[in-house]
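As you look at this complex, bear in mind that one protein chain is not there, while each of the others sits in place.
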Amino acid sequence: MKLSGEALRARLEQELGAESVEFRPLFLEAYAVDGKSPGLLCLPAGPEEVASVLRLCAENQASVIPWGGGTSMSLGNIPRAAGVVVGLEKLAQLIEHDDANLTATAQAGMQVAAFQELLGQRRQFFPVDPPLAQLATLGGIVAANVNGPRRMQYGGVRDLTIGMKVALATGEQIKSGGKVVKNVAGYDLCKLFVGSLGTLGIITEVTLRMAPLPDSAASVVAAGPLDRCARFVEQLSDGPLLPAAVTILSAGGNAQTPAVATWVEGFEEAVARQLRDLAALADEAGLASEALRQEPHRRLWEEVEDFGANGEGVLFRIAVPIGAMGEILATIDRWSGEAATPARYVAHAGTGTVWLLAGNDPSSLGWFPRLIALAQGHKGHVVVAAAPPELKAGIDVWGPAPASLGLMREIKRRFDPQEILNPGRFLGGL
Amino acid sequence: MSRDDLINQLRAIVGEKYLLLEKEDVIVYEQDGSILQAMPEIVVLPGNAGEVAEVVKAAKRAGAPIVPRGSGTGLAGGAVPAEGGIVLSLARLNRILEIDLKNRLAVVEPGVINLDVSKAIAQDGFFYAPDPSSQAACSIGGNVANNSGGPHTLAYGVTTNHVLGVEVVLDDGRVVWLGGRVADSPGYDLCGVFVGSEGTMGIVTKAAVRLMRTRESVRTLLAVFDRTEAATKTVVDVTAAGIIPAALEMMDRLTISAVAQAVPGVYPRDAEAVLLVEVEGLTETTERAIRLVQTICERSGAREVRIAANQAERQLLWKGRKEAFGAMGLLAPNYYVQDGVVPRSRLPEIMKQVAEIGERYRLRIANVFHAGDGNLHPNILFDMRAPGELDRVIEAGAAILKACVDAGGSITGEHGIGLEKKAYIGLLFNEYDLEAMARVRRVFDPEGRFNPAKLFPTPVSCGEVRRQPQTIPAGLWI
Partner (left out) sequence: MERALTQTEASIEAKVSGLPALDIPELYQCVHCGLCLDQCPTYRALHIESESPRGRIHLVRAAAEGRIELNERFASHLNLCLMCRACESACPSGVQYGRIAEAAREILGPPGSPLARAVQRAAFQYLLPSPLRLRIAARLLGFYQRSGLGRLLELALPERLREMQSMMPAVPRRFFNPRSEVMPAIAKNRARVGMLSGCVMSVLFPEVNEATLRVLRLNGCDVVLPKKQLCCGALNVHNGETVTAKAMARQNIDAFLESKLDAVVVNAAGCGAAMKEYGHLLRDDPAYAEKAERFGRLVKDAGEYLFELGPRAPQRPIERVVTYQDPCHLAHGQKIRSQPRELLKAIPGIELREMNGADRCCGSAGIYNLTHPEMSQELLQEKMAAIAETSAEIVVAPNPGCMLQLRYGAKRYGPPVEVLHLMDLLDRAYDANQGFSLR
């Protein structure tokens, strides 16, 4: 029998302890999703408690919003309901850093920055650079498939996640993958949960691949007109250099012209050689270049990573084949010139991801259909990664549904038959 | 629908020549690269994706199982039709449809031979990274099904990291793309789940794969050790020092003694272990990395470290490694190879355990493996004609797999579960874990007709499958 809200709260308090269940509206406002405040906030202390909460909510058809650091809460459609927010802040332990294996296992609620600090003690790091790393959690970036500029060298979250534990909406706890880098036993369910935005289960623990901290790191920023930037990127990718990140930054803000930022790291002599070669490439392309090290280098990339992450506008994520980048950006620049307020972007040239930031006004949505047509022309796609709820209403932020939506619907039905997890936030209303 | 109706429909789809029914035609499809056999009733070889879809529809109407097959090089019985039915060979879908160097991708049909992709782009300075030992014969479709690895796995990742999207035929004959030509397609990563599903979800008819630029420098080093532990510790130290080689291979005394006979003059006959380390990248990087590896080897007590001075020397070093499996024939008439994985940090202790298991079961075990990945290949040597020996071999094999799992590892790093290891998957996953996988299976294949009796620990409906040992050829870097 379905319990009332009050009764469910009592059961949850019984299960987790009263101090781990919050119901006072003032506190719950901070956990609003697209303006919808939840009815309850639960803070389970371990994976078993996460599973218990899910089981109770499923039994009572209460909707559940998993919550890591809250940095990706603007991603997704407006939820149909926001019943119980399940916060993972108490699952914040590093379980194992097996440095000789270049892997680490941590609970899902662990913050990325805290994780990096512990790894750094053994001269390793997790090579994903999410926005707002101080807040973002491991489970959160895995569930939302958040990647950063160095993906071109180290791979994305989907490549770096080798194992996980998940509490399913039906209350079971399962594991997938393992702690070894090479493993083909059974289906690779990790892939299913990466980027599923908490709609199939709540990730409670992840095992991730690490990378050794590089000896040295630096950047070259080469500034000039977009067509020259694009030529620079083309020359770079046709050559032997192996940069960690190549990002085209639009004009706007403090920048008078577009620029390409290239991040190189590794042994000092390899970094030095790449800085030399990049400067020469920039010269050839007719760009003014500057090498950055230490603090300026760090600040540059922090800015790139956090681009659009503070709710300052409507943020689009456009994915296109890398060869089409120059053309796409030129079109965007043209449209931007025609717009009332110009849009800005950072474009990761090595992976084909463009983050486009438009203003917070309704006219910004006009970008969406045009960008969809543009991306689809190159067999790419566009997602509205963040927008005020009033702008999200009535659209599917994930863009047109793929042909495989039917399969995805079936997956959802099998894993979350009552549709309690993040109802409606995923594409096609899943 | 009767068998005759099915046959008539299939004939209408693929034509007389590519529908095989006679025993002398279908019997060759009873086995793949493994040692397990089961006879198919019908073999069809469609020539394009449309025909594949029609075959799948006809099979659905007839309720017939479908076992997809690429080149049949798999080592776990994945292409063996355990419950009879239709073997669907994709060998004729072998066209490279598109090479798009600008966007670093190629679109290929599933029957394309792995090596042919790299060959097609080599002159432009590109390669397709996953390079299974069988790459001269295995197909991209088979690689997708098995999420195949290879020696370069260590630096570049396995198949799943290089597949952007797949076009698949679903159980009702519908053709859909999973994933696409760019990363992060919205929705669930069905492509990611499909890769490695061993033919149990559907049939790949196209794959969009990533292409990589050839590195400007490659350096290769051989280190010789008098103690196994010093070698395994070196493996741990190399990764711990922050060096990720392109390949890091190890051979033990028994293997070296065989290789020294087969390829004289490369490896010292009396060595207890050797490591073969290769680094790739910028010249400045490889130069420094190879010196660092040299220092680590020497510090760990390597009695000799030799860096290949040129391409010929490099090839000679690899020749010994590549022929190691063939050379096993010099040690014993038969051997049985395992594919367990452990975290690299546990290599020293697992090697000790493997040796102990050998002693316990009175069997000699020769090790030649991808040490950098922690992917073991213990070759249990024996003579099939010796009474009772085979049983001990199988028990020892199981004991090694269990030890790998206990060390936090896996029962298969690259060969797959297939028929061969499905009884052991319970060592890794409990019933809930497996049920979650089964849920996905039911979405794709509600009737369980795609490659039935594989991967999941259900018994084969008509009888027990036993495994038998067999020699594995040289050149297979399994």
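Going by the order they are written in, the chains are A and B; count residues from 1 in each one.
The rule is short, and it goes like this: a residue touches a chain if its C-beta (ideal position, glycine included) is under 8 Å from a C-beta of that chain, and two chains touch if they have at least 3 such contacts.
Keep in mind that what you see is a predicted model, and the values were worked out from it rather than measured.
Every shown chain touched by the omitted chain in the complete complex is listed here: B.
Touch with the chain that is not drawn comes from one residue among B:Asp32, B:Asp171, B:Asp184 or B:Asp373, which is B:Asp32.
Across B:Arg11, B:Lys57 or B:Arg92, the residue that sits in touch with the chain not pictured is B:Arg92. Touch with the chain omitted from the figure is made, among B:Met1, B:Leu101 or B:Ala136, by B:Ala136. For subunit B, the list of residues touching the undisplayed chain reads 18, 20, 22-25, 27-39, 45, 71-73, 77, 80-84, 89, 91-92, 94, 111, 113, 134, 136-138, 323, 325-326, 329, 384, 419, 460-463, 465-468, 470-476.
By our rule, only the chains that are shown with their structure count from here on.
In this assembly, the C-alpha centroid of subunit A lies 32 Å from the C-alpha centroid of subunit B.
Here subunit B touches subunit A in the complex through residues 100, 102-105, 146-147, 149, 153, 157-158, 160-161, 170, 176-178, 180-193, 195-197, 213, 215-216, 236-237, 239-244, 281-282, 284-285, 287-289, 341-346, 370, 373-375, 408-417, 421, 425, 428-429, 432-437, 439-444, 455, going by the rule given at the top. Only residues 98-103, 123-124, 145, 147, 155-156, 158-159, 168, 172-176, 178-192, 194-196, 200, 211-213, 237, 240-242, 266-267, 269-270, 272-274, 317, 319-324, 351-353, 378-381, 383, 398-399, 401-405, 407-408, 410-411, 414-415, 426-428 of subunit A touch subunit B when the two sit together in their complex.
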